[in-house]
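A single protein chain has been removed from this complex, and every other one stays in its place.
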Amino acid sequence: MAEDLATTQEHAATHSALQHHFENMEQQREAGTLGMWVFLVTEIMFFGGMFLAYTLYRSKYPEAFAVASNHLDIKLGGINTAVLIVSSFTMAMAVFSTQVGKKRNSIIFLLMTMALGLTFLGIKAIEYHDKYRDSLIPGTLIPGRPFNPSPHELHLPPGMPIGNVELFYWIYFAMTGMHALHMIIGVGILSVITILAVRGRFSPEYHAPVEISGLYWHFVDIVWIFLFPLLYLLGRHLAGHLG
Amino acid sequence: MQSSFPFIPESASTLSGDVDAVYFYISGVTVFFTTLISLVVIFFVIRYRRRNPFEIPRPIEGSTKLETLWSVIPLVIAMSIFVWGAKVYFAEYRPPKNALEVYVVGKQWMWKFQHSTGQREINELHIPVGQKIKLIMASEDVIHDVFVPAFRIKADVVPGKYTSEWFEATKPGRYHFFCAEYCGMNHSGMGGWVVVMEPAEFENWLSGNVSQLSPATAGRQMFESLGCASCHGANGEGGRGPALLGLFGSNVVLNNNQTVRADEGYVRESILNPQAKIVSGFGPIMPSFQGQVNEEQLLQLVAFVKSLSTTKPETPTTKPPVNANVKPSAPH
Amino acid sequence: MEEFEVPRPPRTNYLNAEYGVKSWLLTKDHKRIALLYLGGISFFFFIGSLYAMAIRLELLTPQADLTQSSTYNKMFTQHGIIMVFFFLIPSIPATLGNFLVPMMIGAKDLAFPRINLLSWYIYMLGGILTIYALLAGGVDTGWTFYTPYSTTFSNSYVIATGLGIFIAGFSSILTGLNFIVTIHTMRAPGMTWFRLPLFIWAHYATSLIMILGTPVIAITILLVAFERLAHIGIFDPAAGGDPVLFQHLFWFYSHPAVYIMVLPAMGVVSELIANFSRKNIFGYKFVAFSSLAIAVFGFLVWGHHMFVASQSIYAGMIFSILSFAVAIPSAVKVFNWTATLHKGSISYDTPMLYGLGFIGLFTIGGLTGMFLASLATDVHLSDTYFIVAHFHYIMVGGTLLAYLGGLHYWWPKISGRMYPEGWGRFSALIVFVGFNLTFSPQFVLGYMGMPRRYHTYPADLVSWQVLHVLSTAGASILGVGLLIPLIYLIWSMRYGRIAEANPWHLPGLEWQTASPPPTQNFYETPIVTSEAYEFAPPEAKEVVGRFERQRPVKI
Partner (left out) sequence: MAFYNFPGPLNAVVALTIAVIKATLVILYFMHVRYSPRLIALVIGAALFWMAILFALTISDYSTRAWLPVS
């Protein structure tokens, strides 16, 4: 959507960025913002299905989920939470700078946001690699390296079906993977926005694309805000209890 | 089967009359409203047909009174159907006491039945008339469904757990049963006959049939060969693991202070996923038997645990004598 | 609105504004995109209908004489997938909705024209992937993709088909998003919410379902594809997963999807009934809000597909009572349409015949839904032909009839030509008769116990075969009834009588511009000063008698 608005510069009207079928810039901005919000609703429902699966299986197999969850790196997850929240802040600052017409600041903040986003993805890649090393990638997602954890390393009590542990890891990879995909798309959108900003396309009169991309970025941040406690933190006390 | 051209299937269980009654009630409502709407529409269409290309009828805004009326009337009718339907459904799915239990395993594309006396059947189920029958059903692969139109019963057989349904046949005869949940290539061939017999005839059939070990006895052999006795005691009296004597049907307190009822599903889960529900006072030491026992063997283990229970009589009052060791003879 | 000037037949309209394949494939005009959709949807409907005919032929006899089981299973699966995901769901919204939503609210286009074009490409991409799966070997899971059959046991092209549906889902989401934003932000001056035609209300409600439900099926299908691909067991009982969870997620979308199909149809019928009896709709606000009520309640009832699926009986009761609640807004609509006819000036044009047919068939379809909402009867009826008959009454008797009615009604606006009225009425009659003959025997079959998705059935049940023969006979008649419009509509594009700007003499905004409309829809932005369906000028309200001769509607 951001591109849709951002790249349509040809139509001349009151403002060079006004598309032919809108009456004025205000209407165009309103439509763009509402459109992004409605799109975010679909995203919420999209993740909602996975959150539901998570909730049901977490309550069905609390021990297995606790054991599996304990093997996630809470430090890296915590750092990533901080990284994303800071990136949300820089994004908000980029929007603000664009609105008040401080072009240089807005470019700097956009670049910082992208850098933080890439940092997040880098840390995520490290985490994924650790899981790969421990053969914790579920099923045969990676051909030739099926899910095959060492029970000792995971502190699996006897009798715990390995399938339930695998279920946790599948939910972990599905949710964080889908989240990471959204991050990658977000970085892509921001790079387009940054290029446009460098070219001076935005002004206090026309800044909707920055705003709209910002909404998307914040949403991706919010998803992680929930993923982190659910996947990394919940049920840690249970694991101690199991021994 | 029936004469000429029937519009409803044969009615042969204690439930079918109730279901038919609801069916006729809704049919009445449907026919009444369809006729009403159609007649009114046809009347209006003829009466108020356009007689003149330029006419403009007087606008009518609507009437809140009428709207309320035609919201409330359907609501009342709908709720009456709901209440009646729910009542019958509750009876349909409420497992009865003192039912003759039959274990059912569905697999692509056949049905295996085993009576508690040990007789096995494939795609055919013999049962006595006038006796409550409870089917305890498991699937070895995909979702199946046991549907007996004449009894108006249907329940999915879902892999990974037990489902059940019950009925009491009222008329001897042969009735079709079908798999009603699409299960792959030969889905339409996955059915057979329920043969309802007079009790004496049924007893005759039981004794004349090849009989294997009863599920409970087979379950006991499994129990011993899998080494369950080392923790649960040779006779299920308990040890490092909880006692099984009198377990079935009782309420079990777990180590998280929850209480669960020890039913078929609980026993099944405890064998396959022992960590899921740990009995209070015991450690998580039992290994999982996932993959080591198939659905039929699981059902036998469940039957064995059931047979250890004193709280629930395994044999219903009118149950025929157990003939575990009759001479093999030609199948029916 | 009666004082609109006669727009002169334009020299250029949206059809001839530009020429060449490229001008169509890269168009951002919602009207042209609607026609692109019309082409795609007609194609998929044709394919789906062929499967339907093959299924009906096979069921003429109890034995398997035309196809093998595996072929038959693929036929009904592909019939379902194509009809549901590639015909019914986009049918009215993506063609008529796309064409008319901006015109009816006085806008120049949808809010996001590029996204609109993108949605067509996504739809075609999904469709082509699905067609590829059919040609490569087909898929045999049933359109419901129940696990673990679809994830573990089926040996067919589940992943390719699933991806096709997944992709097509985005097209639906984008269409819904576009409609919602357009209706919120782009209404012409004076077009208040309660002046909107009911077609718009219906599309608004539909769009809500599209954006709230579709993402859930998207993630569900994606999980199924991954599960199949990588043997991961979120729905696989062997790994501790729960196959019933799939059914929850699937029906969370797929039940409301029924309302994606039928709500726009209700919108079309509201237009037809009001306009062809020259009356404002009886109880406008009730009809408008009943659309929203259906959209909301539609999300609360999915569990009624699972009464026998080992769902908790208490959840079953909750879902049952909520399902009955949906009956109320549907009933309100039917009663209001009927009341609208009262003291109207009812014409017998083809669109109205379809509209009236819809009322009857939807009434039957809706009322038979109560057999399935009621727990006791549903246990007996679920997964039988009763269900097949019920949902075909809603989807074919409802959606398809309304779609055809709407297509005839707006055909002069879309093509600038009139369809042949005599043939139109004739084929409407054939469709009505053929449809009823096809599907009413199936109600009886279902109660007799004939399970759905059966290739063969017991030969000892003579009445079953009789009913199947009747049904197949009806299907042949229905098939003919559907071929006739296909032929004459195509014929009329070239040889039909040139249509006036407002051939039906109606007050709706879409009729106040040329036929076919110019690219910008209106020569200047209309200003709305009257209510929807206001036929008589306000000052004449008092003097207009029932059948008195009045001055002609100005056009």
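Of note:
Letters A, B and C mark the chains in the order given here, with residues in each chain numbered from 1 onward.
The rule is short, and it goes like this: contacts are C-beta pairs under 8 Å (C-beta built on N, C-alpha and C of every residue); 3 or more make two chains touch, one makes a residue touch a chain.
These figures come from a predicted structure and were not determined experimentally.
Only one of C:A17, C:L300, C:L429 or C:L483 touches the chain withheld from this view, namely C:L300. Touch with the hidden chain on the side of subunit C covers residues 184, 208, 212, 216, 244-245, 248, 252, 299-300, 302-303, 306, 310-315, 318-319. Summarising the interface, subunit A meets the missing chain with residues 33-34, 37-38, 40-41, 44-45, 48-49, 51-52, 55-56, 59-60, 74-75, 78, 81-82, 85-86, 88-89, 91-92, 211, 214-215, 218-219, 221-222, 225-226, 228-230, 233-237, 240.
Following the convention adopted for this analysis, only the chains that are shown with their structure count from here on.
Steps from subunit A to subunit B, taking the shortest chain of touch contacts, total 1. As a whole-number value, the distance joining the C-alpha centres of subunit A and subunit B reads 45 Å. Between the Cα centres of subunit B and subunit C there is a gap of 36 Å.
For subunit A, the set of residues touching two or more other chains reads 60-61, 64, 161, 163-164.
Looking at subunit B, one finds that residues 273, 290 touch two or more other chains. Listing the residues of subunit C that touch subunit A in their complex gives 107-115, 173, 177-178, 180-182, 184-186, 211-216, 218-220, 223, 226-227, 230-234, 238-242, 245, 248-249, 520, 525. Of all the residues in subunit A, the ones that touch subunit C in their complex are 1, 4, 8, 19-23, 27, 30-31, 34-35, 38-39, 41-50, 52-53, 56-57, 60-61, 64, 138-141, 161, 163-164, 166-167, 170-171, 174. For subunit C in complex with subunit B, the residues that touch the partner chain are 69-70, 73, 140-142, 144, 146, 148-149, 152-154, 237-238, 240-244, 277-280, 282-286, 307-310, 313, 316-317, 320-321, 324-325, 327-328, 331-332, 334-336, 338-339, 341-348, 356, 359-360, 363-364, 367-368, 370-371, 373-380, 382-384, 444, 447-449, 451-458, 460-463, 466, 534-536, 540-541, 544-553.
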